[in-house]
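Down below is the structure, laid out as structure tokens.
Apart from one protein chain that is not included, each protein chain of the complex appears where it belongs.
Up next, chain A:
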Amino acid sequence: MAAPSLPAWLALQTRARTLRAFSAAVSPVTGAQRLSPPTTERTSKHERAPRRKALPPRTEKMSVDQDWPSVYPVAAPFKPSAVPLPVRMGYPVKRGVPMAKEGNLELLKIPNFLHLTPVAIKKHCEALKDFCTEWPAALDSDEKCEKHFPIEIDTADYISSGPSIRNPKARVVTLRVKLSSLNLDDHAKKKLIKLVGDRYCKSTDVLTIKTDRCPLKRQNYDYAMYLLTVLYHESWKTEEWEKKKTEADMEEYVWKDSASEKNILETLFQIKAAEKNTELSKEELLSTKEVEDYKNSVVSLKNEGDNENTISQYKESVKRLLHLM
């Protein structure tokens, strides 16, 4: 079997030769190996294709008005030879500058959005327009949108290439609604805010309900709507035990029946007694202008906290009350 074995031996020889040449080039480990490479090296150098010189980076061939989305059509790692920007990143050594972009690991680590330039996004939008319907012409301002559609639902869909198209993150549903668009009176609003707790943002007046306890998005949406309905109806009801609300439960300061009212009445009574004034009725005292001013200043002081304005207002009203000018 010389014929088939010969090419096989030749193939083995060449394979061994390339293997040995490769190993010689990469890591001359033992003496034996070093001895054999000289003979094979000389032969493989001639036979091997000469090593190419490094070409200039692609950036030098890029024109200023090129089509960038074709350079980075998808999310790709940062290629220093393909991005024509002289970017530097890294902590500089003493009296040095940040490292250049060639071979810079920091630039590779961070996420880059080179595939999402405004031009690229415009192109995406143009492509997607064919699948969209028209925006209704009547809803041309934010207030109209809010008036007709007060509830906003946020859902997210996830696409990825893999064995399954399901993504557990897709079942999250966020419901946002402004309380000013719900029909709530004073007591109902306070009760609702107490019931939802952290989910209400005072500065933007937005109630956010985020549900993900059901396995399907549709079920979560139904649950969120159910929660909103239940909250609305419950806050309108008044329970028996709500009558026991104490001062510590109050959200804001209420002047009536407060310690401040008692103090001021006592003080005024004593002043009147000292001056032998007999118009001592509580309602009359409460209705005088000075007491009104004082009440407003105390309420603002307690609700807004201390600042120059409230304190000076309070001071003036107390001075007037106690006739200290």
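A few notes on this one:
Here, a residue touches a chain if its C-beta (ideal position, glycine included) is under 8 Å from a C-beta of that chain, and two chains touch if they have at least 3 such contacts; residues count from 1.
In the analysis below, contacts and distances are computed from a predicted model.
In the listed set "Superoxide dismutase (Mn) 1", "Translation initiation factor eIF2B subunit beta", "AP complex subunit sigma" or "Small ribosomal subunit protein mS29", the entry agreeing with the UniProt name of the missing subunit chain is "Small ribosomal subunit protein mS29". Per the touch definition above, the residue from A:Thr155, A:Asn263 or A:Asn309 contacting the chain not shown is A:Asn263.
Considering the whole complex, the residue from A:Val83, A:Leu231 or A:Leu301 that touches the absent chain is A:Leu301. The residue touching the chain not shown here, chosen from A:Glu60, A:Glu239 or A:Glu275, is A:Glu275. Hidden from this view is one chain, which touches chain A at 258-260, 263-264, 266-267, 270-271, 274-275, 294, 298, 301-302, 305-306, 311, 314-315, 318-319, 321-324.
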